[in-house]
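Only one protein chain is missing from this complex, and each of the others stays in its spot.
This part shows chain A:
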Amino acid sequence: MKKRITFTSAGKLVFDVFLFLIFFLPFYWMVLTSIKTMGETLKMPPSFWVSNPQWENFVTAFNAIPFLNMLKNSLIVVFGTLFCQCITVIPAAYAFARYEFKGSKFLFGVTLATMMIPAQLIFLPVFLLFSQLGLINSYWSLILPSASSAFAIFMLRQTFKQVPEELLEAARLDNASEWTILRRIMLPIARPTVVTLALLTFISSWNDYFWPLVLTTNNTVRTLPVGIAALKAAEGGIKYHILMAGNVLLVIPVLAAFFIAQKQVIRAFTYMGEK
């Protein structure tokens, strides 16, 4: 066995708790503040427990912005993006993995290159493009820029490439069409990758603040993150208890997904680093 730097168990315990607090305390503080009264948030020293939780803060946050409408927008954008990515990414990944066609290397190179161009670099021309098309403040402007994903094509192509050739040959001998092969052989084998990528798209699309902020000029299609950020501009200064209540509502779906499928989520995000 290899040697390790040995911590005394007490030292390790102390550091474990320290580490836990650094990463957990901000979230605890968010939840705690969300059920405090305004007076309690302005109290010094602050209290670390609330005996009389103010659930109506959530109602206040809910009513301060068009919450339901923004939730609807978020869901439309998230599932619209997922749907579009399914129909664009899967065939592209299959073609890049399994066909040799003229220019395939070049086209795959273009795909990889687009992966490195962040939204933060091109948002201005994209905004101008959508405004020329008259699509600002429509769902199209929020879904189309991420209707395909170079990263997902890259990952799924890797998975498709690992499927043994014999399986496909056998299927072709049985006169299976390419569509049948994709549906009956490739996709079932690639299922873990597809689920992982879908999870990744769900989380990043749900969390996205930048595109909905720069590609909209009013509330009609704005999503929840933009709405929650608007809580800051409430009358009479920032009310942190309301703001935190809004944020709790925003993070719940993602944290729920994280707790249910922690392993897959970590894998989804660290994929790039592993390969």
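What we mean here is this: a contact is a pair of C-beta atoms (placed from the backbone, for glycine too) under 8 Å apart; a residue touches a chain by one contact, two chains touch by 3 or more; residues count from 1.
Here is the rule we go by: contacts and distances are computed from a predicted model.
Q: Among "EfeO-type cupredoxin-like domain-containing protein", "Nucleoside ABC transporter membrane protein", "sn-glycerol-3-phosphate transport system permease protein UgpA" or "NADH-quinone oxidoreductase subunit K", go ahead and choose the protein name stored in UniProt for the chain not displayed.
A: "sn-glycerol-3-phosphate transport system permease protein UgpA"
Q: With the full complex in mind, choose from A:V59, A:I117 or A:V195 the residue touching the hidden chain.
A: A:I117
Q: Please identify, in ascending order, the residues of chain A that touch the omitted chain?
A: Touching the chain left out of view, chain A contributes residues 1-5, 15-16, 19-20, 22-27, 29-30, 33, 41-46, 87-89, 91-92, 94-96, 98-102, 104, 107, 110-112, 114, 116-129, 144-145, 147-148, 150, 153, 165, 168-169, 172-173, 178, 203, 206-207, 209-210, 213-214, 225, 228-229, 232, 240, 243-244, 247, 250-251, 254-255, 257-258, 262, 265-266, 269-270, 272-275.
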